[in-house]
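This report refers to the structure that appears directly beneath it.
Of the protein chains in this complex, one is absent; all others appear in place.
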Amino acid sequence: MSAVLEVHDLKAHFFTRRGVIAAVDGVDFSLERGEVMGLVGESGSGKTVTGLSILGLIDPPGRIVAGSIRLAGQELVGASEEEWRMIRGRKVAMIFQDPMMTLNPVLRIDTQMMEAILAHEAIPQEAARQRCRDALGRVGIPSPNERLSAYPHQFSGGMRQRVAIAIALLNNPELIIADEPTTALDVTIQAQIVAQVQKLAAEMGTAVVWVTHDLAVVSGLADKLAVMYAGRIVEEGPTADVLNRPMHPYTLGLLNSLPVRNPRGRPLNQIPGAAPSLLALPPGCPFAPRCIRAVDICRQVAPAETDAGNARRLRCYNPLPAAEAA
Amino acid sequence: MNLIEARRVSKRFVRKPDLAAKIAGMLGAPVKQAVVHALDHVDLSVAPGEVVGLVGESGSGKSTLGRIVAGLQDASDGEVMFEGKDRRTLDADARKRAYLAVQMVFQDPMSSLNPRLRIADIIGEAPLFHGVVGRAEARSYVSEMMNTVGLNPAYAERYPHQFSGGQRARIGIARALAVKPRMIVADEAIAALDASIQAQVINLFMKLRTDFDLAYLFISHDLGVVQHIADRVAILYLGRVVEFAAAEKVLATPNHPYSQALLANMPRVETGKHAFAPLEGEIPSPLDPPRGCHFHPRCPHAMPRCSEEVPPLKEIAPGWMSACHLNDRA
Partner (left out) sequence: MADVSIKGTLPRDQVETPFARFVADYCSSWLAVAALVVVVVLITLSALAPWIAPQNPYDLTQLSIFDNMLAPGERSMEGKLYLLGTDDQGRDMLSAMFYGLKLSFFVGIVSTAVALAIGIAAGITAAYFGGRIDTVIMRFVDLQLSFPAILIALILLALLGKGVDKVIIALVAVQWAYYARTIRGGALVERQREYIDAARNLALPSHRIIFRHLLPNCLPPLVVVATIQVAHAISLEATLSFLGVGVPITEPSLGLLISNGYKYILSGKYWISVYPGLLLLLTILAINLVGDRLRDLLNPRLKA
């Protein structure tokens, strides 16, 4: 089976007056149909820019400087604006942290949903309406028929996010990129949305990239996990495998700092220091200043990606042995 | 004696009618004034040196309660006692000391720092103004505070924008500490920080607790964090405390159905990939909360009585309070 999405050596840089920000600097991954990938990392590690690159939404001063993004075999890097219009919303859709990025506050929900369908297909009004109703129903909005003629402000935050997901689903895209879609939501509402997305991926075969900084959310949702640090994926593999046997010191540090992994009331195992500025990256491995396992070479040459077996990949000179951490 | 005790505290916000409602009202349509009961007869106490976690969903009134305890807002009803005395009845000097004794640490590390002041002034202004330190010692006092929270004192002349998120959080903590408070109200104080930085700041909070014998009202939606540092936990739902007890009880064997649902929905790294079984339904609007028990439309155990009668917060075991009619059956 061929992959829905293949990202190879993607580099997206921002050319600012203060210097070049290598927001995404060599990212590789691929996704199969119905597969959910969790993309985790701290803020500024390049998660959003990765997602925006796949939608061709990087604006100046940023641009994709290298690499390839293939969606169902079609190369997206260098596609014309015309081609992008056919791709965006139809083959790949994005869900943002703030649903109002997708929703227009002054238009009714049905107007916005119909527009999203009719932009790509010439189908009768009634058929389009039916599809909108179905989509709202699928994301668990009660009485979708009445809700269609409401305005976004008449929905709660969780409902709005579900409407945004419904719009993303309208054209049965092959890929959905969800950028921190539940970060602003409450625990019980987050659980509802995660459950919906899980069901959709399984039933519709939609591939999902779920961007978040919360390891706990993806642990229950994602098939595989990619951990980003300073513009690169430093560790990737099947979710349970990575969480139970992290090999990269950063992944281990993140896991060990979780309160549930520490005895109650005792100091947490913290990672010292803070993420580096992308404008002043240290030479070598960007994690080296905070890494307890750093060796000499770490401070000289950035580690390349290596295959660690069991569908796991890694960027580290001195990884933890796969057995130790468990 | 409790350091802080909220007794039957209620807070109502009157939403002003918007333009459309005003016009409708002028034309004779019945427009009722929208009143939000942000807090509804809340009782809560914090003992000296104790950490009380306050958990609840958005709009449940956590910040409102925190701000009332910190003296930033006044309650509509009920009183807040500081060391057994109502702060409003104290004379001016004692009142000022009582308010300074409860300091707040805010959620957004950037917007809670004045962007036009240097760190030295942000931390040093209030203690100097209130005479906590003299002018001559101000400099070393600021350095001491910065050391305490793990900041390099050489950065005292910098501005907030020159710091990372975690460092800004530390500045906010140093500012609160500088007036020698007895208690800190931390309102989602780590929510805006990165995972690897959250652990550092939690550790700092715990260190300060032992070093200065500080009490905390620790507001968070992250049950894992609350479980880690809180002695007692209060769970808020739509302006009411539904359960209040020792952390190991509430978070291990919750009594209230809402606490149970919250715990079941909490994402955990441990579980691995699984099907989520979420609690159904939306959080009701605080403008128009359900009658009786606020939780009844979503509660899997709801009985007819639940939609009629407000369940009072009752002691179900020593030191364990819960507000659910189910407890009356046994």
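Letters are used for the chains, namely A and B, taken in the order the chains are written, and counting of residues starts over at 1 for each.
In this text, contacts are C-beta pairs under 8 Å (C-beta built on N, C-alpha and C of every residue); 3 or more make two chains touch, one makes a residue touch a chain.
Computed from a predicted structure; not experimentally measured.
Student: Which one, B:Val142, B:Ala169 or B:Ile219, makes contact with the chain that was left out?
Tutor: B:Val142
Student: If the hidden chain were put back, which of B:Leu100, B:Met145, B:Cys293 or B:Met321 would touch it?
Tutor: Answering carefully, the residue with contact to the hidden chain is B:Leu100.
Student: In the full complex, which bits of chain B touch the chain not displayed? Write them out.
Tutor: 67, 70-72, 96, 99-100, 103-104, 106-108, 111-118, 120-121, 124-126, 128-130, 135, 138-139, 142-143, 153-159, 161-162, 172, 175-176, 179
FYI, only the chains that are shown with their structure count from here on.
Student: Taking each chain's centre as the mean of its CA atoms, how far is chain A from chain B in angstrom?
Tutor: Centre separation, chain A to chain B: 31 Å.
Student: Show which residues of chain B lie in contact with chain A when the two form their complex.
Tutor: 57-58, 164-167, 194-200, 202-203, 206-207, 221, 223-225, 227-229, 248, 261-262, 265-280, 282-283, 285
Student: Could you please specify the touching residues of chain A with respect to chain B in the complex?
Tutor: Contact set of chain A toward chain B: 42-43, 156-159, 186-192, 194-195, 198, 213-217, 219-223, 239-240, 243, 253-255, 257-262, 264-265, 267-272, 274-275.
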